[in-house]
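Only one protein chain is missing; all other protein chains are in place.
Note that the chains are named A and B in the order they appear, and that numbering of residues resets to 1 at the start of each chain.
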Amino acid sequence: MTTQTGVESAEAGGARHRAPGRMSTGRLGDRIFAGSATGSGLIVLAIMAAIAVFLVWKAIPALQANEANFITSEEWNPNATPAEFGIAQLAFGTVMSSLLAMLLATPVAIGIALFIAFYSPRRLASGLGYIVDLLAAVPSIVYGLWGAVFLSKHMEGVSGFLNSTLGWIPFLGGDSPGKNSIFTAGVVLAIMILPIISSISREVFLQVPQAHVEASLALGATRWEMIRMSVLPYGQSGMIGASMLGLGRAMGETIAVAMVLTYVPGINIHLLEDGGATFASNIANSFAEASENGRGALIASGLVLFVITLLVNMAARAVVARRKEFV
Amino acid sequence: MAKRIEVSGLHAYYGGVHAIEDISMTVEPRSVTAFIGPSGCGKSTFLRTLNRMHEVIPGARVEGKVMLDAEDLYGSSIDPVAVRRVVGMVFQRPNPFPTMSIYDNVAAGLKLNGVRRKGQLDEIVEQSLQDANLWNEVKDRLGKPGAGLSGGQQQRLCIARAIAVQPQVLLMDEPCSALDPISTLAIEDLIGKLKSQYTIVIVTHNMQQAARVSDRTAFFNIAGTGQPGKLIEIDDTSKIFTNPEQKATEDYITGRFG
Partner (left out) sequence: MTSLSTPRKGSGLGSVSTGRKVKDRTVQGLVYLAFLLALVPLLSVLWTVVVNGAKRLDPTFFQFSMNAVAGKDPGGGAYHAIIGTLQQVAITSAIAVPIAVLTAIYLVEYAGNGRLGKVISFFVDVMTGIPSIVAGLFVLALWLLTVGFGFSGFAGALALAILMIPTVVRATEEMLKLVPNDLREASYALGVPRWRTICFVILPTAMTGIVTGVMLAVARVMGETAPLLLTIFFTKAINTNPFEGPQASLPTFIWEQASDPNQTSIDRAWTGALVLIGIIMLLNLLARLVARRSAPVRR
């Protein structure tokens, strides 16, 4: 209703301004306004460019002072002289924890999306979606606190159980399953990326053309058969893209992981054992004590994280966009 | 295997909107019954109540009775999935499964019903495509996507898909309205051929088509926008088109409508 009045008053205002002598102010105003709109767009570009430039610039001195191999070294001693640091352990921890999160979250998230799109009563659908979105509203520091103080206690038993039953799988092996492990971090991350995967999947499912849905139902398909025949093939790339976006989120998540993990130097492929670090958690944990060179080293590792998440996100968007060409 | 449909006192609603009101009619087996009437008068809605597709739309519901021989489709113990298996449907716009091949499109319903043996599948797929007058055009590219066919071919593919599960009734909602005249003729021929085996109900906005393909014709009308659609009369097609009982029917047929 308010919009109506808005229109009318604006039209009245416009009519007043049609007097010939006032046209030039209109044009000047237009130029200023268009200029500031375009300028703001350019600021966005400038910020992105500046992020790349300044991260590279501030990383270079530290990389030059580095005595170890930046890619393959598992050490992180940039404050020492000579400085020795490498990202191998961080990359391992980041990839493992976020892949684990993606694997745990994707099936549940797709289940939730199917539930909301096809099983819940229509009237409740948006409310239920809102409840799942609330998971995204909880800040990561709170997940971190919850994960470190509450969840990790309960993860000890889970880890022990997985270790004793599935210990023959290398990643679940080792002899001291703990609670501050990459596995626990993966579980916390899975919870955190659940809402993004499920909301994108839900959106894709709701876009499935009614004609496809009716085609299978009219053949005498049950609801599950309808989903399998009409919904999943249509939503496939959307779901893949959604879980990749979740992966990108998980890789960049800092605080929750930093609070859950206990730092133990070196790569440990036993994901149930305490220890591990990710790019982001290492930055949060090491920053306060970092020397100038240490800060440079952290910036260098952040640059790597930036590039990796950028690639993952762009790939994810490309996959999601491909669906549009399909149908 | 064709069955008689007897509808009595049927109402259909979309949420609070009363779409069709108090419809009773009998559809004879092994015949073609055409539904005609101005658009919005509830032909599609009524058609979709005959295989319980109406209730697929959120908030939609049905009151009344639809007997398929001795069984009430809306009986409490009836599974709508079983109903749709027996009462097949072809839609206005061809809707083959876009990610499936031609072969898989036709075999889709069979696979649902547990037909797995390759030999049996091959046989039924070929038979259905032949019955749908499509076999000769696609026999060399059964593995290609169904979405690559022309509109008319896609619609015949959808017909083949529907008859592959050997339903007892075939419902068609304006199956030719999105097609060119040649494809339309091909489908009309097909309907003539299929009626020896199936009970066919076809919605059409094309009165010549109704006159050409149907044995019986039902005329639906609507009193005004927002009013529920009603069945005005149903009779032999020749009678409806030459000497209808109702004035409204005559007006509509002769184009003196509205």
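Everything below uses one rule, namely that contacts are C-beta pairs under 8 Å (C-beta built on N, C-alpha and C of every residue); 3 or more make two chains touch, one makes a residue touch a chain.
All values derive from a computational prediction rather than experimental measurement.
Across the entire complex, contacts from the unshown chain go to A, B. Per the touch definition above, the residue from A:Leu99, A:Ala211, A:Ile267 or A:Ala284 contacting the chain not shown is A:Ala284. Of the candidate positions A:Ala68, A:Ile87, A:Leu100 or A:Val132, contact with the hidden chain is made by A:Val132.
Within the whole complex, the absent chain has one touching residue among A:Ala68, A:Leu100 or A:Leu114, and that is A:Leu114. Touch with the chain that is not drawn comes from one residue among B:Gly16, B:Gly114, B:Gly143 or B:Pro181, which is B:Gly114. Residues 1-3, 6-7, 9-11, 13-15, 17-18, 26-27, 29-30, 32-34, 36-45, 47-48, 50-51, 54-55, 57-58, 107-112, 114-116, 119-120, 128, 130-132, 134-135, 137-146, 148-151, 191, 194, 198, 220, 222-225, 227, 245, 248, 251-255, 259, 279-280, 283-284, 287-288, 295, 298-299, 302, 305-306, 309-310, 312-314, 317 are the ones on chain A that touch the missing chain. Chain B meets the missing chain through residues 1, 68, 70-71, 73, 75, 77-79, 81-83, 85-86, 112-114, 166.
The definition used in the following text is that only the chains that are shown with their structure count from here on.
Distance from the chain A centre to the chain B centre is 48 Å, each centre being the mean of its Cα atoms. Residues 122, 211-222, 225, 229-230, 233-234, 326-327 of chain A touch chain B in their complex. Chain B meets chain A in the complex at residues 51, 53, 56, 58-59, 81-86, 88-89, 91, 93, 95-100, 108-109, 112-113, 158, 161-162, 165.
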